[in-house]
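Left out: one protein chain. Kept in place: all the others.
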Amino acid sequence: MTNSPQDDVIVASTATPTAIEALQDKEPLAPPSSRSRDIWDQFRKHKGAMFGLWFLTFITLAVLIGPYIWQVDPQKLDIRNKDMRPIYTALWDSGAKVGWNKPLGSDQLGRDNLAQILAGGRASMAVGWAAMLLSLLIGTAVGVVAGYFRKLDSLLMRTTDLFLALPILPLLLLAVTLFRQPLRVAFGPEGGMFVLIVTIIAITSWMPTARIVRGDVLAIKEREFVLAARSIGTTNGKIIRRHLLPNVLSPIMVSAALGLATAIITESALSFLGVGFPSDFPTWGKMLADAVVRMERFPERVLLPGVAISLTVLSVNYLGDGLRDALDPRIRGR
Amino acid sequence: MLDSTPTGPIAKIENLRVEFETKNGTVVGVEDVSFEIGPGETVCVVGESGSGKSVSSLSLMRLIEYGGGDIAGGRLIFDRKDGGEIDLAEADQSLMRTIRGNEIGMIFQEPMTALNPVFTVGRQLTEGLRIHRGMSKAEAMAEALKLLKEVRIPEPERRLHQYPHELSGGMRQRVVIAMALACKPRLLIADEPTTALDVTIQAEILALMDRLKRETGTAVMFITHDMAVVAQMADRVVVMFRGNKVEEGTVEEIFERPQHPYTQALLAAVPKLGEMTGKDLPEPMRLVGQGDHAPEPIKGTDDVLLKVEGLTTRFPVKGGFFRRTVANVHAVEDVSFTLNKGQTLSLVGESGCGKSTAGRSILRLVEPLMGKVELDGKDVMALSAAQLREERREMQMIFQDPFASLNPQLPLADQVAEPIHNYKTETGSAVMDKVANLFDRVELPRSFMRRFPHELSGGQRQRIAIARALALNPKLIVADEAVSALDVSVQAQVVNLMMELQADLGLGYLFISHDMAVVERVSHNVGVMYLGRIVEIGPRRAVFEDPQHAYTRALMKAVPIADPRRRKSEKDLNFKPIPSPIHPVGYAPGPSEYREVSPGHFVLVSESGY
Amino acid sequence: MLAFATRRLILSIPTLIFISFIIFMLLQLAPGDPMAQVPLTVPPEVKEKMRQALGLGEPPLVQYWKWLVQVFWIEPQVLIDHIFGTSFAAGDLRVISWQTRSPVMEIVIQRIPQTLWVVGVAYVVAILIALPIGVYSAYRQYSVFDQAGTFVTMIGFSIPPFFTGPLLIVIFSVQLGWFPSIYDTTHVVNDWESFKVQLQQMVMPVMVLAFQITAQLSRYMRASMLDNLNQDYVRTARAKGLSEAVVVNVHVLRNSMIPVVTVIALGIPSIFGGAIITESVFKVNGIGQLLLTALFANDLPMVMTLTFIFAVLIVLFNLIADVLYGLLDPRIRYD
Partner (left out) sequence: ERGADGEVKIIYWQAPSILNPFLSGGTKDVESASMIVEPLARFNAAGEIVPWLVDEIPTVANGGITEDLKQITWKITPGLKWSDGSDFTSEDVKFTYEYCSHPEGGCAQLTKFDPIESVETPDALTVVVNFKEPTPYPYTAFVGGESPILQKAQFEACVGAAASTCTEQNFNPIGTGPFVVDEFKPNDVITMSANPNYRDPAKPAFAKVTFKGGGDAAAAGTAVMETGEFDYAWNLQLAPDVIAEMEAGGKGKPVAGFGPLLERIEINNTNPDPALGPDERSVVRPHPFLGDPAVYKAMSMAIDRALLVEVGYGQAGRVTCSWVPAPEAFAYNDAPGCDVQDIEGAKKMLDDAGIVDTDGDGIREKDGVPLSILYQTSTNAVRQDFQALIKDWWEQIGMEVELRNIDGSVFFGGDPGSPDTFQKFYADVEMYANTFNGTDPQSYLGNRLCDKAPTPASQWQGENVSRFCDPEYDALHAELTKTSDIAERQRIGRELSKMAFERGSIIPIVHRGRLSAHSNTLGGVDLNVWDSELWNVADWYRIK
């Protein structure tokens, strides 16, 4: 029995209590919980996602705060201390050149690996996040517009084909030519390159998101609540914002996870191919690329950035998985 | 099968308990249910949604495990063909496989989804035969054809090679029945086999099952929540309530002398066709526990609210290389009617006859081809997009599916407040006051305001939809199958609520439904639609008590009545398949012409296609 | 269906021309010079002469028009000549690569076998591995197998090939000496022995690529299976007494394959596009490596033609995916 008076209006007082109960609406048993709480509860059950969240928080904090704790300039050369091994190699190889001043060793010019990993992570993560967000924005906008407005659909989908066919390298080189100077003036040499790389990665990677979102919008558009919204005078813009977008959130989340991963990998591939940030500006991809030739003697130099990239991407993927489950009210309701 | 031992029951369920392990702990689907089914007997299991009917039947098939359930207790005794009794609850799955489809057949709730969309009907029909009967492909095909003939599908040879989506709902359900019957099972479980179907098709399917049962002597466990169907089919009735059996008895006992308060309440909530005979005006239902203040008839006014003339809506069918329009779906064809303030006009008819399209055309949610729609003297058809948006304040819509018509991601209060924000009728804190008032109005606790749709039951959601429609104080509400998807008890409450609101606020309803009993209860006027046209329209009493058009009569006849003593027999039924509403471009149907049989009661005289 | 396909095909021609124009302009505007690879000892005036000889002096629109004519008019003629022994194209100028001064199409054709051997085989291998994994992990959702499969596929997705590639080389070529680190494109397979050699040199690149593709496909397969396993028709199938194998591998699989097949079809253009990084790590000189070297050498006709072929494939396989969808799913009928 509820104690809210309104509930009893139809089935008033005279008949047996069981009969009243029978005809009464069941109220949800649990007290109303906030949606974010529900999402969190569901999310918590996903072990992989929790690992992802934990690792991502860890790595984000590490690259954000780390450089303040480990105050070594990653670009500082220290040629006398070059080619040092990580401190743990001393465990099995007492002759190894190790030292606490370079806990993860140093590279062929004596730059500190730890400091580089931290600084490189900053760059890689920043590129990843920014490019992912931008690509998500473009992809979602194109997808929603194409799905919602029939007239624009085929035009936008053909544009998508166009972008799928665009080769990224010449695009990047062209953008460098056209925009580097103004961007350098506006954001400084590294900032300008950052903006360029992020933009290029974004505009070459939004297409899958657009496709998925469009498909979902096409389906959701036919759902009755959209018609209902229209019948109560909701404008197109509001329908998109309030009714369509929240319902395509979970595929967007998945795209976001994949997008972050792709962006980090694309940035590192660009560094690997030698078109990217200034040479003394460390990113994980560049560290990896530089270290590949010395892989046998200094495996840590590939493994550290390699594992950092892989784990980040992995945890983002898991995070996306968990978020998708948590955001889907059908799953959450269960 | 009549020669098998008539003594023992075929299946006996004893103290069944089924549990589901979910993320939020154990959910008990069925708590304690026992009943038995004798040979040649039809046992109806009734109860509202979620009472455990399906879970019981799936347990009997041991399919419940695949849905994450677990038979936690009880015995499921089944009498096998060759005499021996076994406890299905203990049997292992490979043994079950020889029983499933062979000795126990099952018909599922949703004919639309119960068939695999990518295999032909023939293939799906023959699978069981080939496994259990060891038939060759050709033999099985021949047998399948025989089965299809038995369930009286038109053109059975062609159906064998068609895909499920190419069949209408009724035909699909027949295929599902044929599949269940393929191996001549001793027990047939039918889980709401007609819920999703039109009355006419439902009548046919029910008649078909009845005949097959009589011919083969199969025992039937028939699950439904529709008391009218129970009255039609049952020998004995088991009433379930929240996982328990609350009452069991012969059909007459249950209908005439219900013992358990739940059964009583349930029966009271069932609208029965003919209950309103002799009354001119609609009146709310008397529900158990509602006390003795007599329901008051709703009179309404004589001022015209909505006037529709010659409304025609067609959907283009595109085709050919240049995607030009090659044909049109004539969804609504020359429809005219008037609706008075404070009154209800119902549109009834079978699925696809254009009811929804008519309703939507009036709101211009789909653009009609031609016709005149006047709302309170204003010509809706002439409005520009901006004006139309303004005019929508006056006319609102409630949709069939309360699950689909609310956005799953928005809190309820926001959904109700949306029209208020859209038109800025209130601002600031007044908005939430208004929303709270609306919640009161539809009798939902204010504590629901912060909840989400999935936390509500169907009836509660439909009330939210009503609250949303009321938010702008409209004059007209188009209720498109607004109560069809609800359980009877909930349906009764929502119907009463709507009528109460009408009495209080003077709303005009355009009530779209295929449920004749509900329509009888709520309408002042009724229009019967067939193939896009209104074939008969007039005061409810005139149309229901003196149907003139052949189609109206057939429709009336098909409606099952919740009274076991008024069963319909198969020979009463005689339906023609509905012709296609698709016509090539340039096809110009004639205008609708009517004959007035009594004041305000018109019957179509021009060709209607029936 | 046929009308649908033809209509889309014809509509795709203006799309493709537009795409080619955009790409052409992009490449025109991009910096870089085909003479960059010529040593600095060659003086600028000579380089300028060489540029003129390549036709670089002409205005971009003229160059574009020539390219269009060559691709849409002359190359098809060459193809017809090749098949029927006619000589329509005799004397016409084909699309000529700036690096090699030879027809681009011939180099492309030369490269296709390598790419197909490696990327194609990787794709096939990946499909063969991914589908069963996807099916089984969906069927046993949250089982150990599923969890492990998820983990491994995620890892596969997250390790870039320029990391796995050299790693494999160090392990299998340098340390163990099992497989060659450099792919021999001249190798001819004509008997069992040579086939084994071919297998050996394919193993590593195929492994790297297949790992990634498997990761993606098995995720799709799993999701699609999960969608279908809960459908009503599965229960119907079980109620008929069908065995689990039939229920899963016939009824559910057939439905689940519909979206997956289209995903697979959409991925095929990337086979022909080659795998730029993997190909260059293992020196499989296929299409990907061709594109990469052409890019760095600013060989515009080559880059242009390759990108355009790629665009054609993308558009074509988009269409094929749509058609496949229609073929596999009887509910969908175009027109």
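A, B and C are the chain letters, set down in written order, and residue numbers restart from 1 in every chain.
Definition applied: a contact is a pair of C-beta atoms (placed from the backbone, for glycine too) under 8 Å apart; a residue touches a chain by one contact, two chains touch by 3 or more.
Owing to the predicted nature of the structure, the values given are computational and were not obtained by experimental measurement.
Visitor: Let's see if you follow the contact definition: name the visible chains touching the chain that is missing.
Guide: A, C
Visitor: Of C:9, C:62, C:148 or C:174, which one is in contact with the hidden chain?
Guide: Only one of C:9, C:62, C:148 or C:174 touches the chain omitted from view, namely C:174.
Visitor: Given that one chain is not shown, which residue among A:65, A:79, A:155 or A:186 touches it?
Guide: A:79
Visitor: From the list C:43, C:59 or C:85, pick the residue that touches the absent chain.
Guide: Of all options in C:43, C:59 or C:85, contact with the hidden chain holds for C:43.
Visitor: Sort through C:6, C:52 or C:194 and give me the one touching the missing partner chain.
Guide: C:52
Visitor: In the full complex, which bits of chain A touch the chain not displayed? Write them out.
Guide: Within chain A, the residues touching the omitted chain are 75-77, 79, 83, 108-109, 111, 173, 176-177, 180-181, 189, 274-275, 278-280, 290, 292-294, 296-297.
Visitor: Just the residue numbers, please: which parts of chain C touch the chain that's not shown?
Guide: Given the touch definition above, chain C has residues 29, 31-54, 93, 96-97, 99-103, 106-107, 110-111, 169, 173-174, 177, 180-182, 184-186, 280-281, 283, 285, 289-290, 293, 295-298 touching the missing chain.
The criterion applied here is as follows: only the chains that are shown with their structure count from here on.
Visitor: Express in whole angstrom the distance between the two chain centres, defined as the mean CA positions of chain A and chain C.
Guide: 26
Visitor: Could you state the distance in Å from the CA-based centre of chain A to that of chain B?
Guide: Centre-to-centre distance between chain A and chain B: 45 Å.
Visitor: What's the distance between the Cα centroids of chain B and chain C, rounded to whole Å?
Guide: 51
Visitor: Return the residues of chain A touching two or more other chains; collapse runs of consecutive numbers into ranges.
Guide: In chain A, no residue touches two or more other chains.
Visitor: For chain C, which residues are shared contacts with two or more other chains?
Guide: Touching at least two other chains: none.
Visitor: Write out the stretch or stretches of chain A touching chain C in their complex.
Guide: Result: residues 48, 158, 161-162, 164-167, 169-171, 173-174, 176-178, 261, 265, 268-269, 272-273, 285, 288-289, 292, 295-296, 302, 306, 309-314, 317-318, 321 of chain A touch chain C.
Visitor: Under the stated contact criterion, what part of chain C meets chain B in this complex?
Guide: So the residues of chain C touching chain B come out as 3, 6-7, 231-244, 246, 251, 254-255, 258, 328-331, 335.
Visitor: Give every residue of chain C touching chain A within the complex, in rising order.
Guide: 15, 18-19, 22-23, 26-27, 29-32, 147, 150-151, 154-155, 157-160, 162-163, 166-167, 170, 174, 277, 291-292, 295, 303, 307-308, 310-311, 314-315, 318
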